[in-house]
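With one protein chain held back, the other chains of the complex are shown just where they sit.
A and B label the chains in the order they appear, each numbered from 1.
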Amino acid sequence: MHLLTGLVIVVMAAALVRAVAPGRPILTAFASGIAAAALLVAFHQDLAGTDFWAGTIGFLAILSALVVVIHPNPMVSVLSLILNLICLALFYLLLQAQTLAILQVIVYAGAIMVLFVFVIMLLNLRAEEGLRIGRGVQRWGAILGGGAFAALLLWALRHRQGHAWMEPGRHAGEFGTAASLGGLLFGQYVFATEAASVLLIAAMVGAVLLAKRRLD
Amino acid sequence: MRIDFFLVMAALLFTIGCVGVLVRRNIIVMLMCIELMLNAVNLTFIAFSHESQSMTGQVFALFVITVAACEAAVGLAIVLALYRRRRTTDADDASLLRW
Partner (left out) sequence: MDPRLPALLIESSAKIALIFFVNLTAIAYLTWLERRVSAWIQDRRGPNRVGPFGLLQPLADGIKFIFKEAITPPQAHVVLYLLAPVIIFVPAMATFSVIPFGPTLELFGRTIPLQVADVDSGVLVILGLSSLGVYGVALAGWSSNNKYSLLGGLRSSAQLISYEMALGFSIVGVLMATGSLRLTDVITHQMDHGWNILWQFPGFLIFIIAAFAETNRLPFDLPEAESELVAGYHTEYSGMRFSMFYMAEYANMITASALAVTMYFGGYHVPGLQALGLSPNVAAIVQVAAFTLKTGFFLFVYVWVRWTLPRFRYDQLMNVGWKGLLPLAMAHILWVAFIVLMGWA
């Protein structure tokens, strides 16, 4: 958690410099560079440890998710969603799901997001509108609901039975490999796999039909 | 490094995606926030799969990726068809059925 605090400090330093001296990108970059170097010196013992990288990737994932939601230009949203997906793939690597990590990059970041990029290019969408932010009752309801959700989350995490520590090499060598994944997919879950392939064909036909110009 | 770190991360991403769906007006960005939510759920699945040493979580995450692909394809096709008729991608403008 210290690392996350440190990274937030880097961002705040950059934002502070940006606010005080806007239009001075070199100064901003210099300030955040110094803060990042200070962080690295403070955490150099951990550089090869899991905690450091998990914290950094987590920071990047949340930052990119926020950019997806906040930025008005849809193309920038797509790019930061791609960054988010790659950060998640790195998380899967940390959690010993290596086949799924690379599949996430190929399928999600490499194919589904290309669909999004295509549609944005076809429709030629530029930067846009305002956000839909409620007033009055809606705003207070949202604040209360969000607070209740956060409290529920913290309570659930605190009362989990069996906190698992994660060490590398904890699982058998076959955990997360393509062989074991494939064995399950075509063994125990073969029906679900075939149903998923039928679903994919139906979605393909549906998408082609829906996007046709004239039904003739 | 506990699994809780990944669970908290997934919950945060899910919340951010949820807020995105509620707040943004552009349908394509709303679809992207839905993908964000699906990915947060995937992360939870894989974290729990690691904890319980069972590959079932990873298999399920793979199916979630498959379904997300189908949903994104069909959703974007619908957005294209909508754009051709109404020349807008604002979700609030697709309101013919509203009472």
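Following the convention adopted for this analysis, a residue touches a chain if its C-beta (ideal position, glycine included) is under 8 Å from a C-beta of that chain, and two chains touch if they have at least 3 such contacts.
Treat the numbers as computed from the prediction; the structure is a model and nothing was measured.
Peer 1: In the complete complex, the chain left out here touches which of the visible ones?
Peer 2: Within the full complex, the chain left out of view touches A.
Peer 1: Of A:A109, A:L184 or A:A203, which sits in contact with the chain we cannot see?
Peer 2: Per the contact definition at the top, the residue touching the missing chain is A:A109.
Peer 1: Quick one: which of A:L7, A:I82 or A:L95 touches the chain that's been left out?
Peer 2: A:I82
Peer 1: Residues of chain A in contact with the chain that isn't shown?
Peer 2: 47-48, 73, 75-76, 79, 82, 98-99, 102-103, 105-106, 109-111, 113-114, 117-118, 120-122, 124, 177-178
By definition in this document, only the chains that are shown with their structure count from here on.
Peer 1: Using Cα averages as centroids, what's the distance between chain A and chain B in whole Å?
Peer 2: 11
Peer 1: Spell out the residues on chain A that touch chain B in their complex, using ranges where they run on.
Peer 2: 50-51, 54, 58, 61-62, 65-66, 68-69, 74, 77-78, 81, 84-85, 88, 91-92, 95-97, 99-100, 103-104, 107-108, 111-112, 115-116, 119-120, 122-123, 125, 128-133, 146, 149, 153, 157, 160, 163-166, 171, 175-176, 180-181, 184-185, 189, 192, 196, 199-200, 202-204, 206-211, 213
Peer 1: Which positions of chain B touch chain A when the two form their complex?
Peer 2: Residues 1-9, 11-13, 15-17, 19-20, 22-26, 28-29, 31-33, 35-36, 39, 42-43, 46-47, 49-51, 53, 55-56, 58-59, 61-63, 65-74, 76-81, 83-84, 89-90, 92.
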